[in-house]
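Just below is one structure, and these are the notes that go with it.
Shown here: the complex without one of its protein chains, the others still in place.
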Amino acid sequence: MDLDFTVEEQEFRDEVRTWLCEHVPTQPRPHGDDPDSRDFDLGWQRAQYDDGWAGISWPAEYGGRGLSTLQQLIWYEEYARADAPWIGACFVGINHGGPTLIARAIDAQKTFHLPRILRGDVVWCQGFSEPEAGSDLANLKTRAVVDGNELIVTGQKIWTSFAHLADYQELLVRSDPESSRHMGLTWVICDMHAPGITVRQIPTLDRGAEFCEVLYEEVRIPISNVVGDIGDGWSVAMSTLTLERGTGFMAEIIHTKQMIEALIDEARHRTAPDGRRPLLADDDYARRLGALKAEITVLRSAAYRAISRNRRTGTPGPEGSMLRLAYGDLLQALTRLAMDVFGHDALAYIDRFRNGGWTGAWLRSFAAGMGGGTFEIQRNIIGERVLGLPRDRS
Amino acid sequence: MDLDFTVEEQEFRDEVRTWLCEHVPTQPRPHGDDPDSRDFDLGWQRAQYDDGWAGISWPAEYGGRGLSTLQQLIWYEEYARADAPWIGACFVGINHGGPTLIARAIDAQKTFHLPRILRGDVVWCQGFSEPEAGSDLANLKTRAVVDGNELIVTGQKIWTSFAHLADYQELLVRSDPESSRHMGLTWVICDMHAPGITVRQIPTLDRGAEFCEVLYEEVRIPISNVVGDIGDGWSVAMSTLTLERGTGFMAEIIHTKQMIEALIDEARHRTAPDGRRPLLADDDYARRLGALKAEITVLRSAAYRAISRNRRTGTPGPEGSMLRLAYGDLLQALTRLAMDVFGHDALAYIDRFRNGGWTGAWLRSFAAGMGGGTFEIQRNIIGERVLGLPRDRS
Amino acid sequence: MDLMTTGEQDEIAGTVASFLANRLPVASGGTTQAVSPFEIDPGVWQECAGLGWLALGLSEEAGGVGYGLAEEIMLFRELGRGVAPGPFLPGVLGAHLAAAAGDFGLASEIASGETRVALGSPIGLASVGDTVTAELSVVHTDGATLVLVCDDTASALVPAGECDIEPIDPVDGFITTGRTRVDAVASVAWADNAKAQIFEHGLVLAAASAAGVAEAAVAVAVGYAGLRVQFGKPIGVNQAIKHWCADMAVRADGAFAQVCYAAVAVRDRLPGAAVEAAIAKYFADEAARLNSEGAVQIHGAMGFTSQATPYRFVYRAHLLARCLASRAGLLDRVIGER
Partner (left out) sequence: MDLMTTGEQDEIAGTVASFLANRLPVASGGTTQAVSPFEIDPGVWQECAGLGWLALGLSEEAGGVGYGLAEEIMLFRELGRGVAPGPFLPGVLGAHLAAAAGDFGLASEIASGETRVALGSPIGLASVGDTVTAELSVVHTDGATLVLVCDDTASALVPAGECDIEPIDPVDGFITTGRTRVDAVASVAWADNAKAQIFEHGLVLAAASAAGVAEAAVAVAVGYAGLRVQFGKPIGVNQAIKHWCADMAVRADGAFAQVCYAAVAVRDRLPGAAVEAAIAKYFADEAARLNSEGAVQIHGAMGFTSQATPYRFVYRAHLLARCLASRAGLLDRVIGER
């Protein structure tokens, strides 16, 4: 039980810190509904690629940096401390699509796509959710019919982040019309510029518009774009989801820890409701801030333990769900408390990527329960898979 | 919309206040596991009876006071303000058994039992719950076999408050062994001194022992003790439960409102954790106390509205469940906050009937979720019956 | 004692609700007010004023309808349920203040909708009287010629033209909002709070709107939970959703009950009325916040969009919680001297 890093790890930290300090963009990321955000996100990805920092967790044979678990931890800690940009439109390519290709694609698919993702040439998006199949992914209905060496896809996807900026999509379709639930699905790479695709941005309560609805009208996709086998899509998709819950979380935790410190500092310089003293002199505000600082600190410790466990077992355990659950609650509590700290100043909307963008961050936190399964489903997973409580099979 | 009382109602309030002021016992009620508590509770009931205050909501034809809804409200408000004793062992007779007899019994049963209950001659207890049928009352298994003009009862009841002090029990048994769920049950008056009955007190975490387990080994009960028909017990029991949720709640609310005021006063006179100022000068404690005071005040208003609604419609609506739910949460929050206010002094156990008995009250509050259905079931009732959400029929 | 509404009060609510449903339906699809440069369509505003909405509780001698606070809360509850735009709160309070200050002419100008009033909540220490010195957070700035400044010592109407209000881009993009600092601006009318109790009056009306928001949020959440099917069942069968809705319903019910109690207490100047009003505002603000958040979450990803209505309740709860007095100040008022 220790918190020591080796000399090599410390040197690696210095290297990361120096590079980030010199290369992190100084201007804020454009808001999600701004088309410039594509250039910004790809540009930052390209900058990382150019200096060998792209795909830090990807194996070296696929062009990644292939960092060890602890090096990844160090990277993410420094990334957050340097206030490096949100990954934005590159998220799916780097963290979902790419890792799935690595796990399940054939060489030709890997050779074509992986370098493009790493280089920041392309944006990927995810096409899993549908209007009638939100949390219940196995209920999806978008159908694909085999026609010669093509799939003809017709249907609708929703909550597809950055579809309006994307070049490719990891698309999950029902290729066997007779099938139900997890059977008869196929995972395919869809060219977002193909004829028959219509993308509609969905405005969100935080003034974003990165969530999209995607309509497919007889979209033709070469069968060579299928990853895994036709009908084996569920297993391919599940390899994606498992990776989703394992990586990069430490950056978010450290970032949130910095947010609470900034909020405490804000309270030091603001005036209490009585107009007579600093807000932080008000015991109510001080202890609520203290309690949140304690909670995020605890989450950091829990993530350290989960990482330590992963290093020994080699596979991320179900603890990921537990940490995600705690994190979502916390992010909401933190930004909500910020609204209280800012008082009347919180009447003004400020974009979350801009300095002091607490109202934007608060509004964004409403989405915290929706990424990778709602709170409700996370709690089911913990209850059933971690604690072994019985499932209601009805 | 008004909060006015008529001249008659105000005169009635004066009368109640004067009587209570002169007659409320000055010594504290003995603790639940003290055999003297029977004498205390019956003595206080007798005192009310002697001056015409017994059974205030019972119809006059059964010896009750037959007060109007608003007069009842006034009675309960003044009862709480006078710090009059907890009804204790008289609860089931006055609030459950008696009203059920009034609703469903034949004249001979009424004539015998009702005056004894009102006079404080006897203690009644309730025999509904069983070890395998807690919240799920319809699952009860204690069986009754008809043998001539007697029922022979064998089985087990649990959570029977004051069974060790009781003379009679409202007992729910399965009289048809082939039946299931709500069918084939019978509601019968059981003489607690009958041979074959064994009562075992169950120690509780608040050092009480008023909850009992009752074992029935071929207990013979005259069929003339059956209320309603044999096999009709569910309907008889349900008339009891409906009344249970309608009366007397205002006394608890007012009592709780007094507790929070006392706790605020306590905080005024105690020292803050820093040892340098009154605890109430600590904004954290002050606002937590303020929030609780607000919540109990809101509950008072909601109860006023429910009473106003009852007066118009004549029957208590499902709002009772909603208020109970809020009340249970609140009582726990209040006594928990008291533990924080009392700090190290809360290490000492003090019986809840004694002055400053906050630790006893806190421990007792753990039972708040258990009277008349747990929180979970109350929330189901609200979701389904009040809001009309679908029931899971599986 | 009767805390239920009378038939006449229910009728007021019904009239307001059906007007709002027809003329100012709960819009969704945008996060900022898009259609018009005005916070509320001037024609609709005049119709509302013509229906007497700003004059409900004003005495007949001041040109009002002659009802009281109990009827006004029925209006403000519906305005909250309908997340309506428009400077109703400062309008009603401003007319009362003008009447209390003896300026019946100004009272009826405001009540007729001609003169529009913004609401200025002081930030930190302020001085409100025949002149006003304060930093102000101002809502309903659109078209306002007066600003009502109100705290627990006094209330005053000051000319908006002398306030130099800097507009801000508001979270609740359906309500025009700004900020200013005024220094010894002369009041057009003012009254001591002990005399006119505009502050408590305002707390109760704002609380009524917040209670309405809380109620409407439960209603849309319950509606969605009963319809939305996942895993083959409506999501409302799940205890996690059902119990969430139950807690929201209990909270909304309590919020409006306390608004009723406080309205009567302030109207009849009962002892403890100021504390009852503070509790009404505190609890209704909390209920509006928690229920609107709950409605968003129960709607899942759809709740995060501005295509479903829950976000409107989130915005409005956020705004109302910052009008007149906020959580910490209200709770301090509940505890009193310490």
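As written, the chains take the letters A, B and C, and residue 1 is the first residue of each chain.
Everything below uses one rule, namely that contacts are C-beta pairs under 8 Å (C-beta built on N, C-alpha and C of every residue); 3 or more make two chains touch, one makes a residue touch a chain.
In this text the structure is predicted, and so the values were computed from the model without any measurement.
Across the entire complex, contacts from the unshown chain go to A, B, C. Note on the undisplayed chain: of the listed residues C:T32, C:Q46, C:Q239 or C:Q307, the one touching it is C:Q239. Not every partner is drawn; the one left out touches chain A at residues 1-5, 70, 73, 264, 268, 278, 280-281, 283, 286-287, 289-291, 293-295, 297-302, 304-305, 307-309, 311-312, 319, 322, 325-326, 376, 378-380, 382-384, 386-392.
Think of the hidden chain as still there; on chain C it touches residues 238-240, 243. Where chain B meets the missing chain, the touching residues are 129, 132, 134-136, 139, 158-159, 202-207, 211, 271-276, 282, 284-285, 332, 339-340, 343-344, 346-349, 359, 363, 366-367, 369-370, 374-376, 379.
In this text, only the chains that are shown with their structure count from here on.
Across all inter-chain contacts, the pair with the most C-beta pairs is B-C.
Relative to the C-alpha centre of chain A, the farthest chain centre belongs to B. Measuring from the average of all protein CA coordinates, the nearest chain centre is that of C. Centroids built from CA atoms put chain C at 40 Å from chain B. If each chain is reduced to the centroid of its CA atoms, chain A and chain B end up 52 Å from each other. Within chain B, residues 283, 286-287, 392 each touch two or more of the remaining chains.
Residues of chain C in contact with at least two other chains: 238, 241, 328, 332.
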